[in-house]
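Mind having a look at this structure? Questions to follow.
Of the protein chains in this complex, all but one are displayed in their positions.
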Amino acid sequence: MVSGLTRDAALEILDFVQKAIELISDDEKNNFINALISAHKEGRRVFIVGAGRSGLVAKAFAMRLLHLGFSVYVIGETILPPMSKGDVLVAVSGSGRTKSVVAIAEAAKSLGAKILALTSYPDSPLGKLADIIVRIPGRTKLAKEEDYYIRQVLGFHEPLAPLGTLFEATTMIFLDGIVAELMHKLGITESELQERHANIE
Amino acid sequence: MVSGLTRDAALEILDFVQKAIELISDDEKNNFINALISAHKEGRRVFIVGAGRSGLVAKAFAMRLLHLGFSVYVIGETILPPMSKGDVLVAVSGSGRTKSVVAIAEAAKSLGAKILALTSYPDSPLGKLADIIVRIPGRTKLAKEEDYYIRQVLGFHEPLAPLGTLFEATTMIFLDGIVAELMHKLGITESELQERHANIE
Amino acid sequence: MVSGLTRDAALEILDFVQKAIELISDDEKNNFINALISAHKEGRRVFIVGAGRSGLVAKAFAMRLLHLGFSVYVIGETILPPMSKGDVLVAVSGSGRTKSVVAIAEAAKSLGAKILALTSYPDSPLGKLADIIVRIPGRTKLAKEEDYYIRQVLGFHEPLAPLGTLFEATTMIFLDGIVAELMHKLGITESELQERHANIE
Partner (left out) sequence: MVSGLTRDAALEILDFVQKAIELISDDEKNNFINALISAHKEGRRVFIVGAGRSGLVAKAFAMRLLHLGFSVYVIGETILPPMSKGDVLVAVSGSGRTKSVVAIAEAAKSLGAKILALTSYPDSPLGKLADIIVRIPGRTKLAKEEDYYIRQVLGFHEPLAPLGTLFEATTMIFLDGIVAELMHKLGITESELQERHANIE
């Protein structure tokens, strides 16, 4: 059985994520899911953007949207079609200030896309651009730990999870929850996901 | 407060990951950490490989190794120096059968690198190539759910987390735990991580 | 007006590429184009694979196939659907021995895909797997310069273009030529390409 700081930190992260998930607004979650489902039903494209570890979490969600049958693309990859009015951009940034993410969100907005932001800071540049925000509790790179919202979750000790780890872990688990709800609402089984999974990698 | 299947699935994933982390062998974890620390102290390079969502989890760990001061590279990216005898390859594959990952591990082995595998299947092609295995409980794409090891964790109902989700989430949280232990063992503070974090993205 | 070794090397590369393009077999070129057009007309997917600088050249071609309206994907990127019988894999490897490229081509072959290889070595592992080969003259990383075919083009002095440069440049220009011929054969105008070009990047 695993021990040491690896175990302590993993358990602390899991404890944080559990509390953080419960703090996420049900309305925000429903708006997020409904916007994705509408886009899918109307044949719109979903574009995904994020930088650093948040970008990796965003890509993990993009893969599942592909498996769910969405028309989905990742900003910055080779195969990237044009964005049209009515398309959706899912932007992930804990701080809401990541320059390239904000630049893409601005461009998407001007093209008539709907911006769905996952961020800890609704008042950030990204938050202000967004049509729909899901506020994810998380101690981000910028956080000074004075944020009461975070304090509720973290308590007052210095966490074992450095930098944006808690935001990233919370977002990843939350989005995997979203996948389960999308499967149910779209009536898609696991074997249908499997059929759309890459078989050459 | 979030509700619905998003909440149910997220909590189920967290519950699984907590039990799964505890099942990971302490010896395997220590071997993994010691191999990384030795590589770092001897000035060796650490290469990271994985495909699909496992590859994203691997990249998230690669970023933290960079922040910890490791000389680390991701197979398949633009900036990739040659591998030498004594370097380390960290390979992540739930099934241990991902073709490109196995091909890279074989090539790395023939160059004299030490192979550290994170997989659910120690008897897989990747597992057999590995010098050090960390067995990660996880229902992978290939799993038929007859595996007693997994049953211990999952119980007998169909999980809300499709395909490799549980392996990926467990590996991500486990590796974030490893980061905490590496910080402690190498005496690196969060602000030192911050100093090595990308400031342009 | 530019001078110095930059100019000398650029002109030498251009001179090589011009001669090399003319040496490419018209039959091989036609087979390559016809296989792509058939795949497109039959609604098949085209997958692209390559490593290193050859991989970048392959991706540049993938972008143009997207602009031409093909259903095209790059192995190793986030958005990667499954491959089916009748799909096409375009594999670029000067040596024909790049391990990950050969592993992918083997997997694709076993799934019933048609393998189109761009390589300097028809007798290489990749060449032997391929259904259609376009032999691209090029001094590759492995070349010992004893190859008469290359000697015809290079003459006998040491080139200013190191490693795979000549293969990569020849393949890039050749594939841009292929794009022009595909535009003509499919009746696609430049403004139609433009309409499918990413507008957010």
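Some notes on this structure:
Per-chain residue numbering starts at 1, and chain names A, B and C are given in the order in which the chains are listed.
Everything that follows uses one rule, which is that a contact is a pair of C-beta atoms (placed from the backbone, for glycine too) under 8 Å apart; a residue touches a chain by one contact, two chains touch by 3 or more.
Keep in mind that what you see is a predicted model, and the values were worked out from it rather than measured.
As for the chain not pictured, it touches subunit B at residues 47, 59, 62-63, 66, 72-83, 104, 107-108, 111, 195-201. Against the chain not displayed here, subunit A makes contact via residues 51, 76, 99-100, 102-104, 106-107. Mapped onto subunit C, the interface with the missing chain covers residues 1-11, 13-14, 17-18, 21-26, 29-30, 33, 51-53, 56-57, 59-60, 63-64, 67, 98-100, 141, 160-163, 165, 168-169, 172-174, 176-181, 183-184, 190, 193-194, 197-198, 200-201.
We adopt the following convention: only the chains that are shown with their structure count from here on.
Here subunit A and subunit B face each other with the same set of residues for the most part; over half of the interface numbers are shared between them. Spacing of subunit A relative to subunit B, judged by their CA centroids, is 21 angstrom. Multi-chain contact residues, meaning those touching two or more other chains, occur in subunit B at positions 51, 99-100.
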